[in-house]
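The complex appears here minus one protein chain, its other protein chains still in place.
Each chain gets a letter, A, B, C, D, E, F, G, H, I, J and K, in the order it is written, and its residues are counted from 1.
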Amino acid sequence: MRVLKVIELVGTSPNSWEEATKNAVDKAAETLRGIVGGDVVGQNVVVKDGGITEYRVDVKVAFLVEEGGVG
Amino acid sequence: MRVLKVIELVGTSPNSWEEATKNAVDKAAETLRGIVGGDVVGQNVVVKDGGITEYRVDVKVAFLVEEGGVG
Amino acid sequence: MRVLKVIELVGTSPNSWEEATKNAVDKAAETLRGIVGGDVVGQNVVVKDGGITEYRVDVKVAFLVEEGGVG
Amino acid sequence: MRVLKVIELVGTSPNSWEEATKNAVDKAAETLRGIVGGDVVGQNVVVKDGGITEYRVDVKVAFLVEEGGVG
Amino acid sequence: MRVLKVIELVGTSPNSWEEATKNAVDKAAETLRGIVGGDVVGQNVVVKDGGITEYRVDVKVAFLVEEGGVG
Amino acid sequence: MRVLKVIELVGTSPNSWEEATKNAVDKAAETLRGIVGGDVVGQNVVVKDGGITEYRVDVKVAFLVEEGGVG
Amino acid sequence: MRVLKVIELVGTSPNSWEEATKNAVDKAAETLRGIVGGDVVGQNVVVKDGGITEYRVDVKVAFLVEEGGVG
Amino acid sequence: MRVLKVIELVGTSPNSWEEATKNAVDKAAETLRGIVGGDVVGQNVVVKDGGITEYRVDVKVAFLVEEGGVG
Amino acid sequence: MRVLKVIELVGTSPNSWEEATKNAVDKAAETLRGIVGGDVVGQNVVVKDGGITEYRVDVKVAFLVEEGGVG
Amino acid sequence: MRVLKVIELVGTSPNSWEEATKNAVDKAAETLRGIVGGDVVGQNVVVKDGGITEYRVDVKVAFLVEEGGVG
Amino acid sequence: MRVLKVIELVGTSPNSWEEATKNAVDKAAETLRGIVGGDVVGQNVVVKDGGITEYRVDVKVAFLVEEGGVG
Partner (left out) sequence: MRVLKVIELVGTSPNSWEEATKNAVDKAAETLRGIVGGDVVGQNVVVKDGGITEYRVDVKVAFLVEEGGVG
C-alpha cells in the first residue's frame, strides 16, 4: 500500500507567496523524489524600516515514501 | 429579507492563487447572478516531477438568493 | 440508507440573530422539503452611520436528500 | 481552467463510518459525474435505548464542474 | 524587556493579496515605527457584476512598543 | 487604497447578545467614524446566585482608517 | 487554591438562544452551587415541517468545586 | 424545557474505532439513561513493538438530564 | 474494554501555570482514582490594580472509569 | 453598560512564559487603567546558537473602556 | 530527559481507515524503533467512476528519539 510522508517547510521570497512556495518546493525537490503537492498552512511578511522585505509561506509538502522507509 | 447562499468551489491556475480565484468566480458567474464576494478557505499546489503545475484555491462564493429559492 | 445534504445560507434581520436564522430557514423551506435543522457557524452585524442596521447569521441547513439525488 | 465544486453530505450506516461514507458517495454519484474525492469533516453516532443505531459521517464531496456551470 | 503590540488591519488592492498586504503595512508605517512583520489571518475577494473588484487581506501587524506605552 | 482597522471589544447587557453587541458598537461610535460592521467571535454569560446577570459578546469591530493613520 | 469545574450542557427554547441558555443555567443551579458563568460553544436550531421548533445552545457552565471534590 | 448534558469519554478497542465508540457508549449506558448520541472529537492508536494494539476514540456523549439535575 | 472519562477543571495559582495545573490535579485526586493525565486547553491571568494576581489554567483531566460507571 | 477593549501584546522574558506575561501586563499598565485579565493565545521560544534566548507569549489583554471611548 | 519526535504520514487502504492507519504505522516501523502511538488528523476518500477506491488517513506518528538525535 502506498504511504506518503508530509514535511513542513517555510519558503521565502521578496516578491510573492507563489514564489515563496515555489522556492520551498524547489528546495525539497533537490533531495526528495515523488512529491505530489503542497498545502499552505500559514502566510506572513517580514517588515524592515516600514517596508515588506520578505513574503513567507508555511507549506506542508507531501511525497511518496520510497522503498527505504520514512526516514 | 435578503438571504444569501454560499457555495464552495476549487479554482485552479498554472500561475497564481489570484488567477485561480478569478477562474472560480468566472465559472460561478456563468450561471449565477448576484455574487457579492468570495472567502478563501484553503490554498495548495499540485506538484509533478518536482515542479508546481497548478495553484489551487478553495473559495466560498456568496450570492443573493433570487426569487426562485435556494435551489 | 438515509443521506442528508447540508447547504450554507446567510440570513439577515434588522432585529435579531434568531429572526435572521428564521428568515434563512423560511427561504430554504420555499423550495426544499425535509429540512431537519440548522447549525450556526457565524454571526455578524452590518453598521451604517454608527448604528447596527442588520444582524446576519451564517447557518448550515441540513435536509434529507429525496429520490431525485443531491445535485 | 478546471473548476471543482464541493458539497457537504451526511451519510449514515448501521455498521461503520466507511459504509456511511460509501452511502453518501453512492447517492452523490446517482446524479453527479466527475466526483474526485471526499473529505471527512465530522463523525458521530445516534444512540437509542443505550445502543448505537447509526454511524453518521459529514463528508465534503468534490466533483468537476461541467460545461453547464456550478448550478 | 521588549514588548510588541499586534493590531489587525484589512488591506485592499485591485490586483493581488501581496499588494493588499503592502497597502496595509504602508498605511501602518505612516504612524507606527518599529513594525517587525505581519501575519495573514484571512483572504477574500469582493465581486461586482460577476467580476473581482478587490482583493482583501486580514493581516495582524506586530510592532515594538516604544517608551510611550501600548497606547 | 482603502485600509480598515479591526478592534476587539466586549459588550455587555442584562437582556440579550444583540443588545450587548449594540452597546459595544455604540461605545465605539462615540469616538470612531467609518465603522462598517462587527464580527461576533465569542458569547458568554455571567452568573450570580444561580441566575444570569449579564450577556457578554466578544465582537471585532471594523472601521475605515482615516487620514490620520492606524493610531 | 480555588478550583472550578466546567460541564457542558445543551439548553433548548422555542424562542431564543438567550432563553435556551437561561434554561440550561437554571437546570444546573437546581443541584450546583457556586456557578460563575457559562461560555457558548455552539448554537443550532431544530426544524420541523419547514419551521424552527427549537433554539438550542451548547454552553460550558463553570462552578466552584466545593469541599466534597470534583465529583 | 429539555436540557441535555454532554460528557467526554475515551473508548478503546483492539479492532476498530467503531468498536471503541460502542465500548464507550455501552459503559455510559450502564449508569445513564436517555443517551441520544455521541460526537467523535478525536481518534488515535496506541503502538507497541511496531504494531497497533489499541484504537482509541474521544467521544462526547449527550444524554437528557432527568429530574435529579445535572449531577 | 478500558474506558476513560475526561473532565474539565480550572486550576489557579498566584505563581505559575504549572502550580495551577498541580492544584487542579490535586483537587481531582481527592475523589478520583485512576487519573492518567491532563491536557491544557487554555491559559489566562487575572489582573487587579495593574498586576497579575492569579495564573489560571483550563485542563482536561482523564481517568479510568471504574466498576461503578461513568457517574 | 460596561464595555471592555481587548488588545494583543507579545511579552518576552529570558526565563519563563509567566514572566513574559507579567512583562506584557506591566507595560500595558503603564498607560491603561482598568485591566481585568489576559488570555494566552500563543507561546513560543527564540533560539540562538542552539539555546533558548527568549520565551515569548501572545496575550490578549482586556480592560474597561473609560469615559474617553475606545481610542 | 525523554524526547519524542512526531512525523506526519498518509496511509492508504482500499478497505478501511483502520487498515490505512495500520499501513502507515507498518511502513514507519520498518525504519523507526520506539513508536508509541499515532494521532489521526484527517480522513478522506479517493473516488473514481463514482466509487470509492481508497480510504486515506493523515496520521501523526510519535516515537522516542534515540541516541543519534532528531534529524
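The definition used in the following text is that a residue touches a chain if its C-beta (ideal position, glycine included) is under 8 Å from a C-beta of that chain, and two chains touch if they have at least 3 such contacts.
Since this is a predicted model, take the numbers as computed values, not measurements.
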{"item": "Option touching the unshown chain, where A:L4, A:A28 or A:V47 are the choices", "value": "A:A28"}
{"item": "Those residues of chain A which, in the complete complex, touch the missing chain", "value": "7-13, 20, 23-24, 27-28, 30-32, 58, 71"}
{"item": "Interface residues of chain I (partner: the chain not displayed)", "value": "16-18, 21-22, 25-26, 29, 33, 35-40, 59, 61"}
{"item": "Interface with the undisplayed chain - residues on chain K", "value": "1-7, 60, 62, 65, 68-71"}
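The rule we apply is simple: only the chains that are shown with their structure count from here on.
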{"item": "Chain whose Cα centroid lies at the greatest distance from that of chain J", "value": "D"}
{"item": "Identity of the chain that, by mean CA position, is farthest from chain I", "value": "B"}
{"item": "Interchain centroid distance [CA atoms averaged], chain A/chain D, Å", "value": "31"}
{"item": "Chain A and chain I: spacing of chain centres that average the CA atoms, whole Å", "value": "38"}
{"item": "Multi-chain contact sites of chain C, meaning residues that touch two or more partners", "value": "7, 16-17"}
{"item": "Contacting chain pairs - touch in the sense defined above", "value": "A-B, A-E, A-K, B-C, B-D, B-E, C-D, C-F, C-G, D-H, D-K, E-F, E-J, F-G, F-J, G-H, G-I, H-I, H-K, I-J"}
